[in-house]
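Here the complex is missing a single protein chain, while all its other protein chains stay put.
Letters A and B name the chains as they come in the text, with residue numbers starting at 1 for each one.
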Amino acid sequence: MEILSLFNVALLVATLRMTAPILLVALGGSFTTKAGIFNIGLEGQMLVGAFFAVLGSIWSGSALVGVACGVAAALVFALAFAVLVVSFRANEVVVGLALNILAGGMTISLMKAIFGTRGSIVGKGIVGLPKVQIPGARDILGSWAPLINGFTPMVYVAFIAVPLLVLFYKRTRLGLYIRVVGEKPEAAEALGISITRVRYIASLLCGLLAGLAGAHLSLGYITMFTENMSSGRGFMAVAILIFSNGNPLKVLAGCLLFGFADAFSLRLQTFGFPSYLILAVPYLVALTALFALSYRSRPKIIRETLESMRKLLSVDNKPAEFGK
Amino acid sequence: MNDKLRAFSGQLVAVLIALAMGAVIIMLIDESPIKVFMTLMRGAFGDQAKIAGTLLQTTPILICGIAACIGLRGGMFNVGIEGQLFLGGFAAAWVGFAMPLPPGLHVVVAMAVAVIAGAAWVSIPAFFRTRYGTNEVVSTILSNYVAVLLTSYLTIFLFKRPGGWSETPPILASAYLPELFAFSRLNWGLIIGLVLALFVAWFFRSTAKGYSISMVGSAPKFAEYGGIDVKRQGFLVLLASGAVGGLAGGIETLGVHHRFMEGFAPGFGFDGLIAALLANGSPIGTIVTALFFGALRNGSLLLETDTNASREIITVIQALIILSVSAQVLMKRRGDSTAGERRWKF
């Protein structure tokens, strides 16, 4: 009975809320994945996004400016990634990891230099993002209203981005070219589509969404920045991207799974399960999904049966008629 | 020989470029690069104790670096050394405090268990990598987070020292790794690391198995054609890499902290990976780069107190070094567009 009481509207609301940041960053990664780049640097882009969003918010007193600063910082990282990987053809894993390490070290160094503190930035006039109240939601949906009402803007952005990305890949020229460059670069080349330019654009679009994800982390439900606060969400996003292949709807499904795992495990925590194990749940979910799905897509060896051979032979005998 | 010299000078230029960029960043946070540099030097080599401290920091970086070298030479990116280090560290501590054994034997058993723990931790990603092609970079990174949380859980919920703060009980003195000098915690771990580096270098250069593994790493299709079981070698490479990662953790526990505690060795795994990348996968080169990073790390302790810069500024410099090393490929590219790809594949 007690377990059943876990499942209620609040859990669903928490799932949506937890899904948002990882969904944003994974959708960002969908651009690079579709363009054929393995982008392990999402984590770092998200982290600098979170940090500079806080900085911008403090300096300007405006959450919106904060978000813009976060996005700008993530874009700089995305640009550096693109320069090294696309133009210099450096190894994408090495560059991605190095940029992640750079992001970690840089944010802490800047925190110390600017605020003289270690660990986290709290208060100091950080302006968080407001909660969006949809007029009339409570009247129509009653107790279900929190499902669409009262989230911070990035949650809406994340979920609205899913159909937009579906449309983007299907109906826009750029979306099409990104897919072509990732799937069949020689086709792009033959048609005079610049692979370099498309990959740059994909990297920058990725930085844009990763920056928004970061801003959501530090200006969304909690208005603070802590060391390494992205805590592996970027890597989970990469895991999701590997098994979704960047398809926005599959990305959404994967992220909802993580959001639910996050929300559910937080619930469990209130029932006295050890927090350390519960915190590990999302990572374990990511690993399990990664392993299970690669097992499923393993190549299978075909043994020809007599029947299939007969079929192949009968198709094959047709050249005998040729030219008669 | 000429090639090696050119490779070395290339790395050197990359380091210098990164240091210059680092200097600019230090100026941006309103601090004098010269002061920071001098503080780093003083912190790293200022006196006997400081030098010993540098070597103490070098030890885990070196051993993690060797772990990374083994992986890189066999064509595997083990980014999970950090996690293997934590598991190895905890396993060694557990043998140290819970399993009384005669002196001498106790240390050996504790280290052996650390090695096994590291190898076991990487075995699942290794299995899926070699059997089903699951990307080992992502799986080992994610398993790092699990390893850190798991060891914290074990430490705090199951083996907490009564009255202590998120740490296990101290290990028995019989499990201590002997110290080298009276004035420092510098211990036999450094010697083990140096011997291991020489051994791994010799292994890759002079044994049939080492040759097979190098070929799997540098030309997998050629190795397959030549009758080498590429999947098996890949699995063993990751296992060996994880084992050495576990050893690094064991040495930290048995030689330095004499207990396992939450967050006991942060970042050594990544520092080791970077040191190995900078050394282009050479274990001997890793001795040099690990010493360099060890000095940076030890020197950085003084940065916190004596300057405005935080010690993480050295992480920034390390990252910049790797970025400029990866970028310099373009500068000396000889008409080969895949040079960048090949560079890290060895």
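Keep this in mind: a residue touches a chain if its C-beta (ideal position, glycine included) is under 8 Å from a C-beta of that chain, and two chains touch if they have at least 3 such contacts.
Note that contacts and distances are computed from a predicted model.
Tell me the UniProt protein name of the chain this structure doesn't show, selecting from "Galactose/methyl galactoside import ATP-binding protein MglA", "Cell shape-determining protein MreC", "Solute:Na+ symporter, SSS family" or "Heme lyase CcmF/NrfE family subunit".
"Galactose/methyl galactoside import ATP-binding protein MglA"
Decide which residue listed in B:F157, B:F199 or B:F222 touches the omitted chain of the complex.
B:F222
For a quick check of understanding: of B:L5, B:A182 or B:A208, which residue touches the chain that isn't displayed?
Looking across B:L5, B:A182 or B:A208, the contact with the absent chain belongs to B:A208.
Considering the whole complex, not just the chains shown, which residues of chain B touch the missing one?
Residues 205-209, 211-212, 215, 218-219, 221-229, 342 of chain B touch the chain absent from view.
For chain A, which positions touch the chain that isn't shown here?
Residues touching the hidden chain, for chain A, are 167, 170-173, 176, 179-180, 183-184, 186-187, 190-193, 301-304, 309, 312-313, 315-323.
One rule holds for everything that comes next: only the chains that are shown with their structure count from here on.
Hey, how far is the Cα centre of chain A from the one of chain B, in Å?
Computed from C-alpha means, the inter-chain centre distance equals 29 Å.
Touching chain A in the complex: which residues of chain B?
25, 29-31, 77, 79, 124, 128, 131-135, 137-139, 141-143, 145-146, 149-150, 152-153, 156-157, 270, 273-274, 277, 308-310, 312-316, 318-320, 322-323, 326-327, 329-330, 337-341, 343-344
Looking at the complex, which residues from chain A come into contact with chain B?
Of all residues in chain A, those touching chain B are 38, 40, 80, 84, 87-91, 93-95, 97-99, 101-102, 104-106, 108-114, 118, 231-232, 235-236, 238-239, 242, 274, 276-277, 279-280, 283-284, 286-287, 290-291, 294-295, 297-298.
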